[in-house]
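Just one protein chain is left out here, and the rest sit where they should.
Each chain gets a letter, A and B, in the order it is written, and its residues are counted from 1.
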Amino acid sequence: MNSSLLRQMRSTFFFALLGVVFMFAAPQVLQLFTIINLTTAIALAVLALSLALIWGYGGILCFGQVAFFGLGAYVYTISAINFGGSTWAVLMAVLVTSAFAAALGYFIFYGRVSDVYLGVITLTVTLIFFSLIRRTSGPEYKIGNALLGGFNGVSSPPINLPWDSGSFLFPEHVFYVAMAVLILCYVFVGWLVNTKFGRVCVAIRENELRAELLGYDTRLYKLGIFTIGAGIAALGGVLFCNGVGRITPDVFSLYNAALTIIWVIVGGRGTLIGPIGATFALFYLTSALGGQSLLNNNLVLGIILIIFVLLVPKGVAPTVVDWIASRRKKTPRRARRRRGARAEGME
Amino acid sequence: MTRQRGDVVVETRGLCMHFGGVRAVDEVDFTLFDRELRCLIGPNGAGKSTFFKCLTGQLTPTAGDVMIRGQAMTGAEPFEIASLGVGIKTQVPNVFDGLSAEENIWISARRWHDDRRARTLTAETIERLRLGDIRRTQLGRLAHGQRQWVELGMVVAAEPWLVLLDEPAAGMTHEETYRTAELIEEINKTAALIVVEHDMQFIRMISRQVTLFHEGGILMEDTMDAISADKRAREVYLGHRA
Partner (left out) sequence: MDLVAAIGFQLAYVIANLALISLGLAIIFGMMRVINLAHGEFLMLGGYTVVVATNAGVNVWVAMLILAPLVVGIIGVIVERVLIRWLYGRMVDTLLATWGLSLLLVGLVTSIFGASTATTVSPPLGVIRFGNYSASGYELFLILITIALFFLVWLTLRFTKLGLLARGTMQNAEMASSLGVSTNRIYMITFGLGAAVSGLAGGLLAPMTGVLPTIGATYIAKAFITVISGGSAILAGTTAGSILLGGLNGIFSFVVGSTFGEIALLLAAIVLLRLMPRGITGRFFRKSL
């Protein structure tokens, strides 16, 4: 048990270290334009990580994770405009979003809504946000000093130093912040899934009734992981509106909701690094496709999703792990040890 | 009549579970004493499994009361009942298929203890149930009987004072059944048990007191020998099987 925790965390630390190296190396070799673009991809990776946690580990089929992401971005932007500084705004974004998720989750989990309905309800919430905020273009739709701006959205004040609301961060600094947030969230989630809480959540994913019969209040655990996931998604939203410079209702679109699901499906449920990697890969794929008009983004993503559901349902990361394990099995002396290690590593 | 008279640990009064017009459990008064080992038997549809589900919180009774150690638990959620220190095994194996045998049992032990104690308990349970060979194997890859055993391990690891088992020997080999009977005897040293069973041979191995269900109610409560000798009982149950 203990060795499995270390092993699991060891790979987490390995990837975190890679991230740190990338964080300091990238601005040295890449152009500023690429760095700004990367910031957006990192923000999306935080979103992917949050869904990897609640779907991949918690088994909660949330089709509307992007709602928390967008809500976080809007709350940050509106608060930052009103407060005249970003520090409290970031905190507000996480708290308000988590509170919203907790309220929604209360209705869902304590109503014992099943997973398929849960997906549809969360998706519906997202789409309602989409259509609601699109209508707020008039001058009467304002919160404090912040005009909501309808489908044009609001421009987001950049993050400033916590002790000086006058000194805004430059884009390359925002990149550092984003990368640091991603790495910290990744290590945090990697740790969380190995705590008692995380393990019970995995157990609930595997068999909710059995977890109940062992005396665990599964509703509470699901609500907990759902709320934490929403908070992380909100952080991603804060980074996103900083990277892009504004936030529009398009963040709540069906396309973005689908994209989040696709990252996790492609990367693999039950891993953390898989969905993060898939986010970067698909971000660059869609950027590359955006440059031409022959193949539409929707079309390509639709095909990817269908192919993965039908042919690679486990996703890339677990499939690769299985493949490596099956190859190593061929070396008889090491086979036993590997098999043991693999069973431990399975989470 | 009962060999171990102690405190009442489970009591139902006028317990009813109706599905539409079907009275699956009808006005059942039932009492279990501490350290007692009680088997519930009866033909298919007699209501014993439904009764079991009312006890474990999987079903909310239509009427009547369930008391566990004097606490009213009618309509409680399964986790609330389990949280009293009740170990439950359902009819269909309910295990965590994606986790290893060791992790399954750890999850159970961890509910009550800190990590170190939970790990010790897990190791002990694995030893006790002779699960060493499969401790690292994902449960989804194990045979039916082995998964049943892991589930029993989860029940044992929680150190319950009351154990409710629904058909623990179903689908097991002869050898496994024998070992299950042994395990139940052992659990009974520290806990009261209710065992729902079909397998008559198995019941003979473990039984002291037996409750015979028929058409949603209790037909009689006695030793297995007395029930086998009883004419009514043979008609409703044993006769059906012959």
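The criterion applied here is as follows: a residue touches a chain if its C-beta (ideal position, glycine included) is under 8 Å from a C-beta of that chain, and two chains touch if they have at least 3 such contacts.
Just so you know, these numbers come straight off a predicted model, no measurement behind them.
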As a test of the contact rule: which chains in view would the missing one touch? A
Which of A:16, A:80, A:104 or A:247 touches the chain that is not shown? A:104
So one chain is hidden, and I want to know which residue out of A:9, A:95, A:127 or A:177 touches that hidden chain in the complete assembly. A:127
Which of A:19, A:56, A:85 or A:119 touches the chain that is not shown? A:119
Which one, A:23, A:209, A:254 or A:285, makes contact with the chain that was left out? A:254
Given A:182, A:301 or A:317, the residue that touches the chain left out of view is A:301
Under the stated touch rule, tell me which residues of chain A contact the chain that is not displayed. 61, 104, 107-108, 110-117, 119-121, 123-125, 127-128, 130-132, 135-136, 253-255, 258, 261, 265, 294-306, 309-310, 313
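Going forward, only the chains that are shown with their structure count from here on.
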Please compute the C-alpha centroid of chain A, do the same for chain B, then give the distance between them in whole Å. 42
Would you mind writing out the residues of chain A in touch with chain B in their complex? 1-2, 196, 199-200, 202-203, 205-207, 209-218, 270, 339-340, 343-344, 346
Touching chain A in the complex, chain B uses residues 56, 58, 77-79, 82-83, 88, 90, 94-100, 102-103, 106-108, 110-112, 115, 119, 122, 136-138, 151, 154, 158
